[in-house]
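Worksheet: the structure to be examined is printed underneath.
In this view, the complex is presented without one of its protein chains, the others remaining in place.
Think of it as A and B in the order they're written, each chain with its own count starting at 1.
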Amino acid sequence: MTATDKNFLTTSSKSTKVIGSVALAAGALTLIFGLIVAPPHIEQGQSARLLFVHVPSVIATYLSYFITLVGSAIYLRKKSLFWDRVAGASAEVGSVFCAVLLFSGSVWGRPTWGTFWVWDPRLTSTAVMFVSYLGYLAIRRMDMEPAARRRRSAIVGILAFVNVIIVHFSVDWWRGLHQSRTFEPSDVQIEGWYLLSFFFGTVFFVSTQAWLLIHRFRLSHLESQANAAKLDQLIDLRQSGDLGSAQTREKVV
Amino acid sequence: MFEGWEFVTAGYGFTFLVLAVFGYLTVRKGKRISREVPPSKRRFLD
Partner (left out) sequence: MFSDVRAVVRKDFLIEKRVGILKGRVLPLGLAILLVFGFAIPPDLAILGSERLVLSQIGPGLFWVSNFFVIIYLLDRSFSLEAEDGCLQRLVTDGVDGVAFFFGKLVAVFLGVSAVQAVLAVAAIIMFDIPADRIGLLLIVGLVGSLALAATGTVFSALVVGAGSNQGLMALLLTPAVVPVLLGAVRLTEIATDMSNDLSSSGWILLLLALTALYTGVGIFTFDSLLED
């Protein structure tokens, strides 16, 4: 095995290493500035620090699901495998961020509102959005002819984005407990160490998202290549008349 | 006023742990699966 062969035995590359380094650095800075440098909030105390991961996780979730929308739409027009995989990988990554968003919001809500969960429009619609995308990931794995499955997944990938719009505007449409959008010219001013911590948090989440997206994309590409390779092997075995032995079959599958 | 560290710890801990574990599992699976793919088809679309 040569050195170049070895490089391909992984989903990482030069570009992901750069993005990964940025993510690690931004993650460290988020921890330093968010947990140590930034002072506790006048009203919310220490728990306000959770917003430095909560708000960026919202951005990463929205961005991921938006990429899924774009990938699905382009797939329906061009039928390109590339965009189908981008859409799927982005929904996987987005759902991880959505779990982080729900959890960080929940532990922030306990000291602030006195409860982990309230049936507020934004929380409820976020939970619905999360489940919708789990449904999207499930339909991507449904047992069906691949081209038909990809087309139907793309339709669901577009429909699911309605949830993101509902989540985003829920604070305006219905009155609830959740505070309005954080980055909005309102009476709440974010400045100084808080702004800096938000900045590092956002860089951390967005770079992590890009890193994960590229890796998940390559993984799904490799998975389909591996399946195709297995199929080829089985066909070869069948042609050589060797498929009868269970041992050879087991070796391949 | 100065309490709430337990929630901060839980939130940050969960966040970083979940992202790290997800990233680690992705890379590990990628390494495992690329062995099953013939070298000629191992390149990505980048």
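The rule we apply is simple: a residue touches a chain if its C-beta (ideal position, glycine included) is under 8 Å from a C-beta of that chain, and two chains touch if they have at least 3 such contacts.
The structure presented is a predicted model; accordingly, all values stated were derived computationally and were not measured.
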item: Missing chain: touched chains present in the view; value: A
item: Of A:L35, A:I155, A:L196 or A:L234, the one touching the omitted chain in the full complex; value: A:I155
item: Hidden-chain contact residue, picked from the options A:L24, A:I139 or A:L196; value: A:I139
item: Residues belonging to subunit A that touch the chain removed from view; value: 128-129, 131-132, 134-136, 138-139, 142-145, 147-149, 151-152, 155-156, 159, 163, 166
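In this text, only the chains that are shown with their structure count from here on.
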item: Averaged-CA centre spacing for the pair subunit B and subunit A, given as whole angstrom; value: 11
item: Residues on subunit B engaged by subunit A in the complex (per definition of touch); value: 1-5, 7-8, 10-12, 14-16, 18-19, 22-23, 26-27, 29-31, 33-39, 41-46
item: Contact footprint of subunit B on subunit A as seen in their complex; value: 5, 8-13, 15, 27, 31, 34-35, 40, 44-47, 49-50, 53-54, 57, 82, 96, 99-100, 103-104, 107-108, 110-111, 208, 211-212, 215-219, 221-223, 225-226, 228-230
